Every structure is written in structure tokens, then in C-alpha cells.
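Please find one structure pasted underneath; my questions will follow.
Heads up, this is only part of the complex; the chains shown haven't been moved.
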Amino acid sequence: MGIHHFFTSLNDLERIIRCPGRFKFEEHNVAAHSWKVSQYAMFFATLEEMNGATVDWKSLYEKTINHDFAEVFIGDIKTPVKHASPELKQMLAHVEEKMMEKFIIDEIPEQFQDIFFARMKEGKDGSLEGLLLEFADKLDQFYESFAELKRGNSDKEFVVIYRNALSKILQLPLPNSIAYFREIILQDAINEETHIDLQTLTHEILNENR
Amino acid sequence: MGIHHFFTSLNDLERIIRCPGRFKFEEHNVAAHSWKVSQYAMFFATLEEMNGATVDWKSLYEKTINHDFAEVFIGDIKTPVKHASPELKQMLAHVEEKMMEKFIIDEIPEQFQDIFFARMKEGKDGSLEGLLLEFADKLDQFYESFAELKRGNSDKEFVVIYRNALSKILQLPLPNSIAYFREIILQDAINEETHIDLQTLTHEILNENR
Amino acid sequence: MGIHHFFTSLNDLERIIRCPGRFKFEEHNVAAHSWKVSQYAMFFATLEEMNGATVDWKSLYEKTINHDFAEVFIGDIKTPVKHASPELKQMLAHVEEKMMEKFIIDEIPEQFQDIFFARMKEGKDGSLEGLLLEFADKLDQFYESFAELKRGNSDKEFVVIYRNALSKILQLPLPNSIAYFREIILQDAINEETHIDLQTLTHEILNENR
């Protein structure tokens, strides 16, 4: 049904809930997540540019806005499944790619197919824009788990998500952005009053990632 | 953490929503679904017994109560993904099995492990009890899509689910149960006032499955 | 309308919320509750069998799966009402029975009526299976209140429910099951980090029920 079908499928992502199956005080959908990721990326790309980097803004926003579109086909598979085995991860990535391919060929008019193929492919490549997407995506996991722990969610899974997201952020090769995050933003975060002691946990993770 | 952890994980299935990402007037969780499947199976096993079959009741209920426990690990993956390729379906089944295995070995005390392995394995084998599970599971898909279509949900996906569930039911080698379903229950269902014309659709499916 | 009507009425129990009117971080419906009760009973019946008891598995599962079906007619009446007076409790039980009787006679085809009468009658008799139902039903109250208190629900009602459920469990004449619960499961539970101090409360209740 063409672009009309593509547009209505965007609505489906408002019903895909992140981190399905865990108790959360507040739920988030993939559409809203994609918007927050675009906002974070906008800020850090600005910071990188102020530090002399050249940002391909068109590429950056296409990556952040489209990075989870494929969840329309598979939903938000529980994270442990994705990491259960390297073969499975690869197989799932392959299926996702095939379903995206099928969707583009079936639904997108021919004159737009090349553009859709380019935009919908995995965005987390090694480019500056790919790294900023990776950072922004993990930053939203950081903020989602931060909010649950701050409000007193005692599910240990959110400590695991917080730890993993923060560790991966700290190891990204984006020195200016990561420094600003670690020295300014993270300090403001852990100075908030929280139900779970996030100061100690955060310092522990910072020490592990030196 | 042993049986306590197993018991609390049951609660997770109350948060796994069936048919994620589609618009529905009413949502269903996997825990409630498992209960309805047990109820349907109870009725049809009774019918089979009245017609001379020997039912292994212990096996039947263990199958229906446990049949979706593995969704604790992977969530309710969107159906089209499962059927995207035979290799993927097999790979997902394999991962599910491995995660269940890991769960049982890590969480279940040794004296109960054999029993858990036996109970948590795929229940849809060719036995009478396996067929009744298959029937009851599809019957809940039938009823879930029936309710959406009756209330006027215009998402074509529910027509697809209704058609597939009904077709699979009609082909099951359970002559007494299927006859009772087709001649009594299905007639009552399609005599209800519904927003979407289910009479015509149902007769079409019945004709295809003669 | 026969069995079709019975099957669609199962869906109603997904909308009957347990413990209505109290603030809860997470709500539970009667259908999902019935499934969890069946799971708990499955485990403890296994334990009893391993300790030499003879379990009537067909009876056990019929009891757990059907034990709250009557809430289709009356909803989940607030507990204090049920216990307001012995006459009321008796009167409510009587009405429930009459409504169930009426439902079976009106809706269930004659050939199945005897079976439905047998299955839908009060399951908490003095048999092993009746005691396991009683245990499993109280265990779900234990877990529901445990989860609220763990997450920091400051409504005193959940302390009352926790106390009552735990006390009743500890007094049940199921020595093997209760010992396993008290010594293994309960210890794991109170070793969790919880917002409300459940260790002290639990030890107090254990001391009262020696």
C-alpha cells in the first residue's frame, strides 16, 4: 500500500514497549525513545562540532530517527535473548535485515527504494555519526534505568542495565562528549536524591572503567 | 535463588502482552492466556473421555499450564518473525531450549531438575494431550481475534489471525472435539452480532477446510 | 448459549481486579491469579509426592484452575466485607452457589452438567488436594503483598494481608510443604532488599506461629 502503509506503521512503534516483562514505574515506547535519542545526539554532535569535528548532520539525524524502525517487525526482544549466543544474535540481525528488505520491496514505491535501503541499514558503524548514535542509544538506557532506581524500583535488572549502559558509554571513542558526560552530566545525576544509592554504584562503575 | 526466584518469575508473565505492537481494544497477558488454555483443554479432554478416549490428565494440565513459560525469557516475539524462515524458527526454538536449560540448572534445586526438564519441554507432541494443547492454544487465538473483530477492530491482521487459527483448528486430528467445536460452538459464535461480518468470513474458511 | 458462552465468560475474569480499591503499584487479575495458583500447587504437590503422598493430580488441577470461577458472578468482594459477619459470609457463599447452579443449568448442555457441578463446587475441602489449593491461594496473597511492600507501598493494609496470609500458611497441616516453604523459600524472600522491613515483620509472624 505504499507510503501510506509506511506512515501508518510508524504508529505501531508507539505500542512496542521497551524492556518488556519487567516491572517498571513508568513505561516507554520505541517512538518516544527514538525522539529522545535524536535529542541527545543533537546535543553531543553540537559539542563535537564546537570541539572541531565535522558532523554530517543529515546522516546523524537519519541514523537516530530510523535506528529502531526494524522493531516494527520483531518487537523489542528481551535483551538476554539477543545475547544468548553469537549465532542467535547474528541470525536475528539477518532476519531483521531480510524483513526490512521484504518490507521495502513490497511497500515502498520503486523510486524511493534505494533511499530507504540506505537509511534503514544498521546505523552503528564506526563513523562519528554512528558513534553518536551508539552513545545516545545507551544514554537513553542510562536514563530509563536511572529513573527507575531513583524512584525505588528494587528489581536488580535495572542495576544491571544501569551498569552496562554506563560502562559502554565510558568506553566509547568520543573523548570530548564522554568527558562532558562524565564530568558534568553524570555528577548532576548522582547528586539527585535517589531511593537506591546511585552514588556508590556509579563510583564503582567509574572505577571499573578507568 | 531457587524456587522463590521461580515463583516470582511467574509474575513476569503477567507483563508479557500477547500480539505486541498491534492496536487492540483489549490486551491479554501470557499468564491469563495460559489459564484460559487450561480451561479449554479441560472441556475438550472431558469430551474426548466421554467419547471413549483415555486422557492422561496430569500430563494434559502440565502441558497447558507450562506451555508458554519460556516467554519469560524471550517475550512474545511477533508472529511474522517466528515464521520468517524455517532456520530462524529452529534457531529461536533452540535458544529458548538453551535458556530454559540454563534457568533450570541455575535456579532449580537439583532434586527437582529432572521434573522441571520434563515439564518445560515442548508440549505439542503428537499425543492426545499434545493435540489438545495445540487445539486449546489456537482456540485462544480464535477467541482473541473474534473479540477484536466483533468490537470493530479494522486492523486486517486480526482477520489473518482469525483465519489462521480457525484453519489450523479445523485440520487437527481430534474428530470428536473438532466436530463439537464446528457444529455447536462456532455456530453460536457467528450468530452473535458483530461489527465485522464474521459469518461470511467463517463460511469461507469452513469451505476452504472441508 | 452453551459452551461458547462459558468460554467467553472466562475473558471476564481478566477484568476482575484483585484487592479492588487499594492503591497498588501493580494490579493482578483473577485469571492470571488462577494460573499462578496452579503453578504453586504443581510444585508443592510434587514435593508431597516425593515425600510419599499420593496426589490425585486430576482433582488438584481442577480445583486450582476453577477455584475462583465464581467471581465471574460476584466480582472480588472486598475482604473485610466477607468477614464482616459469619451470617454474611454464609449468605454470600450461598448466593455464589445459587448463581453457579443457575449458570450451569441455563448455560451448560445437559450432558456436561454433572461434571460442571462437581468441578465448580468449593475446592477447599480437607483432602490433600484441597489443602494444597488453600496453600497455593494464600501463597499468591503472600507474593502479591510481598511485592507491594518490597516496592515501598506504605498502605498498612498490605502488612495485614502479608501477616494473615503467612499465618494461615504456617498453620496448614501440610508438614513437608510448609517446612520447605518456611526454611527455603521464605528465607530467600526475606533476604531480598525491600523498602519496608520485611525481615523483622516476618520473624515476628514466625514467632507468633510456632
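Some points to look at:
Each chain carries a letter (A, B and C) given by its place in the written order, and its residues are counted from 1.
The criterion applied here is as follows: contacts are C-beta pairs under 8 Å (C-beta built on N, C-alpha and C of every residue); 3 or more make two chains touch, one makes a residue touch a chain.
Here the structure is a predicted model, which means the values were calculated and not measured.
Sequence-identical chains make up the whole complex; the displayed set comprises 3, and the total in this structure is 6 copies.
Everything that follows uses one rule, which is that only the chains that are shown with their structure count from here on.
One copy, chain A, sits rotated relative to the other, chain C; on C-alpha atoms the angle is 120 degrees to the nearest 5. Each chain gets a centre from the mean of its Cα atoms; for chain A and chain B, those two points are 33 Å apart. For the pair chain A and chain C, the distance between mean C-alpha positions equals 42 Å. Centre to centre, using the average C-alpha position, chain B and chain C are separated by 24 Å. Shown for chain A are the residues in touch with two or more other chains, namely 23.
Of all the residues in chain C, the ones that touch chain B in their complex are 1-8, 10-11, 13-14, 26, 28-29, 31-32, 34-36, 38-40, 42-43, 46, 50, 57-58, 61-62, 65, 111-112, 115, 119, 139, 143, 147, 180, 184-185, 188-189. The residues of chain A lying in touch with chain B in their complex are 11-13, 15-17, 20-23, 72-78, 80-81, 84-85, 87-88, 91-92, 94-95, 98-99. On the chain C side of its complex with chain A, the touching residues are 25-26, 147, 150-152, 192-195.
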